[in-house]
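I have placed the structure first, in the form of structure tokens, so that the comments after it can refer back to it.
One protein chain is absent from this view; the other protein chains keep their places.
And then chain A:
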Amino acid sequence: MTHHFKSLAAVAAVGILALTGCSQNDSSTAADQSDTAEALTVENSWAKAADSGMTAVFGEITNNSDQAVTITGASSNATDAENTQLHTTALDASSGSSQMKQVDSMTIEAGQTLTLEPGGDHIMLMDLTCSLPAGIPVHVTLETESGQELTFDAGARDYSGAQEEYAPGEMPSGGSESEGGMDGMEGMEHSDMSDMPGMATESAAALPQCS
């Protein structure tokens, strides 16, 4: 059984609102709050713009219901399903550095808001199959443990932060805005990226724009 928490138009509108100037603090449709047991809403969603390689999606996911909701997966139009992952940040006690790693699920308690933000939890899009220049949306679908789905649009925006691994004063190692290519990085710990020189998309042809 799948049913959408709210019409795609209303949900998508929350993401699209970020592009067209609507108030981004609007709680999405209080009028739409249904009697369904689970009701997730997304506000202030956005994605870091990227030509290729990997990037991330951020936003605030609120659980408006009275029961915990567990997100178990995600998919998007920007990459293959297995390359759309839930990621969290963990502090490596031995090195003092932050590392991102994939997690199987994220649970949002009743009434709580999960904030996906640079330096914290996020939805990772690895090995993009289309480019996300600033100003266009990526369509993201979250799946929950109970089999329900939440679809929203996250507007891509240029952003210097959200580096995969950040050390002040060093060259960035993560996929930066208009440079490309960390292709084929599935399965690698993000911390390994720091050993990679800044890569240009020498060999890859420009990806088509996501639509």
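Just so we're on the same page, a residue touches a chain if its C-beta (ideal position, glycine included) is under 8 Å from a C-beta of that chain, and two chains touch if they have at least 3 such contacts; residues count from 1.
The criterion applied here is as follows: contacts and distances are computed from a predicted model.
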Completion exercise
Matching the hidden chain's UniProt record against "RNA polymerase sigma factor", "ABC transporter permease", "NADH-quinone oxidoreductase subunit K" or "Peroxidase" returns "Peroxidase"
Practice task
Pick out which of A:N44, A:S65, A:S131 or A:Q163 touches the chain that's been left out of the picture.
Solution key: A:N44
Problem - Residues of chain A (touch criterion as defined above) contacting the omitted chain - result: 18-27, 30-31, 33, 44-46, 49, 133-136, 155, 157-161, 177-178
